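This report refers to the structure that appears directly beneath it.
With one protein chain withheld, the remaining protein chains of the complex are depicted in position.
Naming follows writing order (A and B), and every chain is counted from residue 1.
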Amino acid sequence: MSRPCRVNVNGRIVEVPSGTLLTDAAREAEVHVPIFCSHGKLPPLGACRICVVEVGMPKLGPDRQPVLGAGGQPEIAWMPKVQTACTTTVSDGMHVLTESPAAVKARKGVMEFLLVNHPLDCPVCDEGGECQLQDLAFAFGHDFSRMDEAKRTFDSEDLGPVVKKEANRCIVCMRCVRYCDEVMGDDALTAHQRGVWTEISSFNRQPLECEQCGNCIEVCPVGALTALPYRFKARPWDLRQHVTVCPYCSNGCSVRLGVRGAEVLRARGTEFRGINREYLCVRGRFGYEFINSPERLSTPLLKLGGTLEPAGFDEAVTFAASRLGEIAAVHGPASIAFLGGEKVTVEEAYLFQKLARAVLGTNHVDSRTRWPAAVPGRAVLKATGGGRPALTFEELVHAQEVLILGDDLQGEGPFAQAQVIRGQHQHGLHLTVAHPRRVKLAGVKFQGLWLDYRPGAELPLLQALTRAALDLPRPSGLPAEVLEGLPALEQALAPWTPSRVEQATGLSMASIADAARRLREAERKAVLFGRALTEHPEALALLHAVENLAWLCGALSAERSAVMYVGPQNDTQGALDMGLLPDCLPGYVAVEDAQGRRAFEQQWGGPLPSVPGKTAPEILEAAAAGEIKALWIVSDNWLRSAPDRRLAEQALGEAELVIVNELFLTETARAAHVVFPASSFAEKEGVMVNCERRLQKNVRALSPRKGSRPDWEIFQSVAQALGARWSYRTVEDVFREIARLAPNYRGMHWASLLPSGAQWASADRPVVPGSLGGADGAGATRDEVAARAGGGAATDGAPSPSAPAGLVLLSGGVLFLQGSLSQRGSLLPRLARAARASLHPEEAKRLRVAAGEPLEIEGSAGHIRLPVAIDPGVPEGSVFVPYAHADVDLNRLGAPGRAGLRVTARRATELERIGAG
Amino acid sequence: MTETHDGLVTVAAPEALEWPAACRGEIERVLSRYPNRRSAVLPVLWIAQRQWGWISAGALRLVARTVELPEPEVFGIATFYTMFNLAPVGRHHLQVCMTISCSLMGADRLFRHLEERLGIGHGQTTADGRFTLRRVECLAACGGAPCLQVGFAYHENLDEAKVDALLETLP
Partner (left out) sequence: MSASRGPLLFQDIDTPGLRSLEVYRGQGGYQTIGTVVGAKTPDECIEIVKASGLRGRGGAGFPTGLKWSFVPKGSPKPKYLVCNADESEPGTFKDRELMEKNPHLLIEGMILSAYAIQAHVGYLYLRGEFEYLQRILGQAIGEAQVAGLLGDDIAGSGFRLELHTHLGAGAYICGEETALLSSLEGYRGQPRLKPPFPAVEGLYACPTIVNNVETLMNVPHILRHGAQWFRQWGTEKSPGTKILSVSGPVQRPGNHEVPMGLPLSALLEGPCGGMREGFRVKAVIPGGSSVPLLPASRLDTGLDFESMAAAGTLLGSGGVIVIDDQTCIVDALYNITRFYEHESCGKCTPCREGTYWMSEVFERLESGHGRERDIDLLFDVSDNILGKSFCALGDAAAMPVMGAIQHFREEFEYHVKHKRCLVNRRRAELEARFGETAAV
C-alpha cells in the first residue's frame, strides 16, 4: 500500500505513498486545492466539485514505456475532463494542474454555482469572518455575479436548543449529515427532498434527537448551521482564541476558547490540531459557562468562628500553614491527609504531594477519592500493561476488536465513543460491550456483541472471560512472569463451569467465549475500562482480571493494541502519574524503594516518609474515626465523591482543619475551615494527561478570576509559610523539575506539549511487568487473587431478577453533565433535564409505578426520591440513577457491597425534594 | 397484490401506527428478498402507501422501525422520491405528464383543461376528495402522448374530449 508515488503538482514533484488522495498530495506540494465536502474523518464524497483539477498520466507506447516528447520529457495524456482531487488517488508519474485554463474555469464555474442560491447576507451571518465559502469566493471567485434571477428560499429553523439552521446558506456538502451518522452514530440529520430543493433537517423538522454535540455546526463550512448559544454574540475577529484542554472528561480534547474581555463566549473544536480536531462533545462545546459564572469564589474564606468569612490571601495562607504546622507537631504528620487533585494540572498535583511528603511528612495522599476499596497505587498501571505504550485514539479507530468493560462511554468518554463509532462505520471495527444496560454502543445499529451481564456481576464476568481466554492459543510475546503464573490461574479459575458462569452472570458461556475469541483473534485490539471497575468494592480483583484477560488475549502484546483506562476526570491520569497515591512517588516510584526515594530526597532536600500512606477510603474511615486531624481537599467535592456520604460528613465534622481549593462554594467547601478560590482551567497554564497518557498543555486564555489563584501558587505560598524554600517562578519551572525526577516523564520538553504532546511510556522502569495474579508486592498475593478468582464465585451472589431482596442500584455518567462545573451554566442542566430513576417496564409493573411517579429508593444508610422513567434498556432487578446530577447524592444510600449496591424501591406517596438522608 | 388502477384511498392515519395483519405477511415476504432490512425501505413505504393512501409521519416512524433505519433517514428517503404521498390525496390521483414528448403533443393544453374542469391546480385536491391533480415528469408513454396516469393506470393519446370521458368513469 505504501509504495511511494512521484506526483507532479503544478511542476513541483512530491513523493507520497500510493493511495494518497490528490488533495493531500497537493498540500504536500504546498499547492492549495480548495475543499468543501471533503473532510478528514469522512470518506471521499466528490460532491461539491470545488476541488476540480486537471490530471494526466505519462503516455505509454506499445512497449509500455513512456513516450518521450520534445526535450526528452514524457508526453502527458491529459484526461478529457477535470477530476475531483478529493476522490482521486495518486499514481506514480501522475501530473496535476490546478492553475491551467481548464482547471481555473471549472473551479470558477463551481464557485459561481455555489453562490447561485447562497444569500449575500454575510454582514448578518455568524459565520462571517470564518466562513470557508467567503474565503474561497474571495480567493477563487468572480468579482461580480452573473446570477440575477430570484434565489430559491427556505425558512430558517431552530433544530433544538443548540443548532440554528439557515438553509438558504447551505451548500449541501453533506458534512453535517455524514458526521452525525458516521462519527456520532446519531443519524439525527438528513437531507430532505432533492435537487435544488435539498434541505438538511431532522425527522419532520422536529428538534434533533441526538447528543447535541454541535459538531454539525463545527463541520459546516458556511453559516447554514450556527450555534444558538453564540448567536449574534460576537464577530470572530473580536475574539481572542486560545487552544487549550477541555476541562471535562479524561479524553483530553483540545478546545478553542473564544474570549472577549474577561468572558468566554464560545468553545469550538480546533480543526487542524489536537487529538480530536473539530470534535467536541456537548460538554466541551457548551459547558464553558462556569468560567464566567458570577458564583465563582472571589476571595479566600476562613472559618474562625462558626461561619466562613472573607479573608485576605496572605491571612488565609498564614492560617492554613500555622494550623497544619501545629497539627503536625502535636499529632504527628500521619494525622494529615491530602485528597483530590484529579482536575488540577500535573504541576499542581506534583506540588500537592510534594507539600504533603516533603514539607509535612505524610504519605496519606490519594486522588482516588471515589474508590470504595483500598487498592495499591500501581494497580491501574499494571492493568494497562505497565509502561507499555498506551493506546492512542487513532489506534482505537483502527482496532479490529474493542472490548468495553462496564462503562458507558457516552458519559465517561464521548470522544472515545466517537472514535469507536467511526471505526465501526469506516474501518470494520467490531465492538463488544459488557454493560448491564443497553447503552448507546450496545445499540443494534453498531452491530456489536452486547454482554448484558447481571448487574453487580462484574467479577464473575471478567473471570469467565479469562477462563474462556485460557482455552485459546497463547499469544506470542508473553513475558516469563506471565507464563509462570498461568498454572495457578488455571487452577483458580477451574471452578468456572459454564453453568456457574451462567448462574452468576446471566450470560451463556458461549457468548462469553465468543467475546474472548474475538479479542484473541483480532490483530489490533483494545480493551477499555473505567469507573465501573475502579469504583467497585472488588476493584483490585477486577483490575487483576483485566490484566490477566488482556495478556491472555494479546491485548498487551500485539502491535497497535492496548488497554485503556478511561478515568473520571480530565487529569485523573496526571494525578496518578504525579504520585497522588499513598504508596508511590511521582512516576510510580514506590515510597518503600530506598534507592528510588533517594533521588527525590536529594532534590527536595530532606528525608521522605517510607511507609505507604492510607488510601482514600482508609483516610475516610480514619478521619471519621478522628484519627486524621487535618484534610486538604483539592478540586474535589468530596461530600459527593466519597463512597459513603455519612462517613464523609462525619470526617469533615471531626477534622480540626479542613482546607479546600475550589472554584465554587460546594458542600465540601462549606464544611471547610479554609477555602482558597482556585483559578479555572482557562486561567492557568500547566500540563494535563489524558487517558492516552498523552501530555497536553493547558493554555492561559484569560487572566485568573479576580481573587482566585492557580492551585500551584496556593501550594507554594503555604509551603513557603511552612518554611519550605520553594521558589518556582513559573509552571515551567515545576515541569522541568518533574521531567528530571519522574522516570516516566524523563525527557519531556515543556515546549513540545502544545497543544498535544507525546504519550509517556517507559520501557525500563518503573513498572512491574504483568504478573498473573498480581503478586507485585504491593498488591494482593497470588493466592489471594486466586482465591477470589475461583472461590468467591459461587457465593458471589449475583442477584437474580426475581430475587425478593430488592434491586441493584446501577449508576453511570450521563452525557450532558459531568461534575459540579457542568451544572454552573444554564444550557447543560437544561439539556440533561432532571434526574430520574429508570426502571425496566416489567420492574415498574412489579413496583406499581408509572413514568413520572415518585420512587423512594432505600439503601442501608439512607434514601433518595426521584421520579421514575421507564427504559427497556435497564435490566430487570435493577434501578438506574445517573450520578452526575448535583441534587442526587447516591453516596447517601450507603457503600456498595461485592455484588453492587443493594436497594429497595417503592412508590413514594408524594414527590418531595430529593436528598434528605 | 391488489389490482392496479387507482387503489389509493384516503385514510387519515393516526400517529401511533401498527401494521394491520393484512400487511404483515407481505412485509415478511419483502424483507426476505434482500440480505438486509434497509433494502426493503422502498417496498415497505409502498406497502404503507397502499394501506393508508398516503404516508403520515406516524407511518414513516413505523416504516423506520420495520426496516430498522433511523427515522430521519427514512424521512429523507421518502422525500427524495416523488411518488410517495406525504399528504393525503384524492381518490383518483391524476398525474399528467408534462415532459417534452407530451408537451409537443399538447400536454399543457390538456393540463389547463383539467385545471379548469376540476377547479384545482397542481398539487390540489377537489373539495369532494375525488381528484388530486399533479404535473409529473415523463411517464415512459411518449408514443402515446399526451398521457396521464390515474393512480398507476396509464391513459394515452388523450385530448380534451377523451379526458372528459375518462373523468366520467372515475367515481
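Going forward, a contact is a pair of C-beta atoms (placed from the backbone, for glycine too) under 8 Å apart; a residue touches a chain by one contact, two chains touch by 3 or more.
These figures come from a predicted structure and were not determined experimentally.
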Touch criterion as defined above, residue of A:P74, A:G93 or A:G109 at the omitted chain: A:G109
Which of A:P17, A:P44, A:P74 or A:P389 contacts the chain that the document leaves out: A:P44
For chain A, residues in touch with the removed chain: 44-50, 52, 80-82, 87, 105-106, 109-110, 112-114, 116-117, 146-147, 149-150, 152, 171-172, 191, 193-198
Chain B residues that touch the omitted chain in the full complex: 1, 4, 33, 35-36, 38-43, 45-46, 67, 69, 76-77, 80-84, 98-101, 103-106, 108-109, 112, 136-145, 149, 152-154
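Going forward, only the chains that are shown with their structure count from here on.
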Intercentroid distance (Cα basis), chain B paired with chain A, Å: 50
Chain A partner contacts - residues on chain B that touch it in the complex: 57, 60-61, 68, 70-76, 79-80
Residues of chain A that touch chain B when the two form their complex: 187-194, 202-204, 444-445
